[in-house]
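Input: a single structure, listed below in structure tokens.
After this line comes chain A, so read on.
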Amino acid sequence: MTGRWTADLIFGARLGWAGGRDGWIRTAMTAVGVGLGVAMLLTAASVPAMFQGRHDRGAARDFSASIGAPLAKSDRTLTVRRYETWFRNSSVYGLELQPDGPGAPVPPGVDRLPRPGEMVASPALARLLATPDGALLAPRLPYRMVGSIGADGLIGPDEYVFYAGSDRIAGREDVYRIDRFGNPGGGPEELSPMLALLVVIIFVVLLLPIGVFIAAAIRFGDEHRDRRLAAIRLVGADSRMARRIAAGEALNSAVLGVLTGAVFFGVGIQFVERITVGGITVFTSDVSPDPVFAALVALAVPAAAVGITLLALRRVAIEPLGVVRRAGATRRRLWWRLMLPVLGLALLYPLIGQVGATGGRLANAYQVAAGAILLLISVVAVLPWLIEGVVRRLRGGGVAWQLATRRLQMGSGTAARVVSGIAVAVAGGIALQMLFSAAAAANTVETGQDTARAQVQAGFGPGDGPMDAATITATFRAVPGVRSAFTVTQFYGVDPAAQPSASGQPVISVLIGGCGALAEIAVIDHCADGDAFVVNGRGEAGAQGAATPGPGQRVRIGDVEWTVPAAVRPALPGRDPLGREAGGVLATPGAPGVAALPAANVQTLMRVDPAVPDVYEHIRNASFRLSPDGYVNLLQSTRESDRFTTIRKSLFVGLVITLLLIGVSLLVSMLEQLQERRRLLAVLVAFGTRRATLGWSVLWQTAVPVLLGLGLAAVAGAGLGAVLLGMIGEPVRFDWASMAGVAGVAAAVVLLVTALSLPALWRLMRPEALRTE
Partner candidate 1 sequence: MSIGQAFLGLLESQPRHGYDLKRAYDERFGQGRPLHYGQVYATLSRLLKNGLVEVDSVEPGDGPERKRYAITAAGVTDVERWLGQPEKPDLHLQNTLYMKVVLALLTGRGAADILDSQRSEHLRLMRELTRRKTDGDLADQLICDYGLFHLEADLRWLELTAARLDDLAGKVRR
Partner candidate 2 sequence: MNDRGVPLLVGRDLHKSYGPTAALDGASIHVRAGEIVAVMGPSGSGKSTLLHCAAGIVPPDSGRISYDGRELNAMSDVERSALRRREFGFVFQFGQLVPELTCLENVALPLRLDGVKRREAERRAAGWLDRLEVADIAHQRPGEVSGGQGQRVAVARALVNRPRVLFADEPTGALDSLNGERVMRLLTQAARESDTAVVLVTHETRVAAYSDREVVVRDGRTRDAELVA
């Protein structure tokens, strides 16, 4: 028995090769299709390792473990100071390092500590500095490059990192003394349950269509194969042998597909370092699929190929004189198809309201995934029934419409099969979008910053050297692209007469700035240099804010005692562009006693013309020239969780890739069908059929199932989305715009497929096909 099985399987496998050029092309097509799918699966299987690698290296260079308790200076300690700046949209992470002795720890990826004035940089940063654009960053890194940081010291290949040697940071306030790098417990925080839910759903949504795609790829060239099997039956094979031979053929191309997939994957990851998804790039070495999962793929895909083939053949009777499709005879049944969504809902329903939007972990990830998979798979199950039922009722219309609908009536199975991939992707996409709208609301923080009034904030601390506000303002104003700038100096003082209490002394905020600057902060009727105001507001100091000081109030600031001028006038509190409410004393530089105040924090707010290229880089450089230790922030009205942004971007990319992949299978089946009908097409051309008529019929033939699929997908996706929203306790909202967006991408894919199949149609419409083969 097994002998016969193997013999037939091998015979089938050989047929895949021996079928002449056509057979060869079909085998290759299936192999490439399956290969693409397998490569995607392997990529997905590598994601955990990818994140693990990034996480591990992040932890390895983290030095916070030794921050807890202050260390005594020793031979084995190192003083570090974080230096962080931005270049365009990428952050540049740097440390200034000053060893306390010869045994000082060395960060990973570096052999030795750079000497003062030297630096080592990540390859990406070194490359950047070598380009003309790098000249915008170079002034901020005034070190001699003496080496590069190895991959084990970097999270990703695109990271901008440098370590600079220094001999002047010891003793500063903003430094840490450490004795080692590496923090096993450190690294990025865990995903919140909502984000975890999103990730689970994203995986389901992206992987499911790939599965559908692989299933479709295995059935490329089905009808041709059936006819070949009929010929084999004619020479004496029985129907079971025919089935086994078919299984052998499928097995052959599936195994070939797995190998192709491995090659695609192996070649693809060589280029992975050049790909940025949501600002993340990964090392080739990080992309290694989970071995268990990879083995599973390698076994499951061929097994599925055999299973799908045998299942598909149950609807087909291969007789010696040809192939009889049984589809017409048995109407598709609905009840078992509806079981899937019901089961899925049954799994998800108990979780409604159970997944906390914040805090805790996503405990039921598997249940969620299973439920979501069932709901999405039900699209695949219901779609053939839906298409068959609807198409049966279509009639009338023009010739193109008639040709298309009649063709679908004859057999809509292939169409349903191919479209179901699109439908699953769209349904998942819609559910995700709904979840995203909610997650976006939850993960987006209103910063209160008013970006209409200012776009950039720069600041310096008292330790950054004595600087007067006028110089700072003038320097920034001189940067091309800066439209206006105002600078304030912030002092915090205490009432020398007040007794220190348990909760500490009340703080009195004193803000010095020009009249223009003060007008941005508080509502001031008129102002001239020398004026001072008191504002009854909470002040930046928040809860600790002192009672509003009155005229003559004495304030101790550092070593200096200052008296609130007698001519101080009350003013109404306003909000500065950062959204902070002013409070305390506001004084102009000419007010009495102000000149005697010590150095303090200085802040400049700027309005810029964002159209001026690299205006932010020029501002950063100006700030660096004033003092290397200043900071520059860009104002944002809202701040999304970085991680969230990344997920959203990757989702969209993944969805588009998936849809394109499915577009490929749509195209293949379309071309196959056209090829099959070439003689008929030629006859129609002989009859004087217009090209447009046939083009339209091709479009309708694709569009009708796709439209039905999209409709079903919208229902299933909205349903899944609603359940998921219910799970995290969010009100159900339908995000029509993004639903339309997802559907639009799918529709674009259909149009693309039709457009791409038209050249083949034109070619096949040439009269040569009139010849009988």
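Candidate entries met the following condition: all candidates are chains of the complex that A comes from, given by their letters.
FYI, a contact is a pair of C-beta atoms (placed from the backbone, for glycine too) under 8 Å apart; a residue touches a chain by one contact, two chains touch by 3 or more; residues count from 1.
These numbers come from a predicted model, not from an experiment.
J.: Given the candidates 1 or 2, tell me which one touches chain A in this complex.
T.: Answer for chain A: candidate 2.
J.: What residues on chain A touch candidate 2, complex-wise?
T.: Residues 396, 398-399, 402-403, 406-407, 409-410, 679-680, 683-690, 693, 767-768, 770-772 of chain A touch candidate 2 in their complex.
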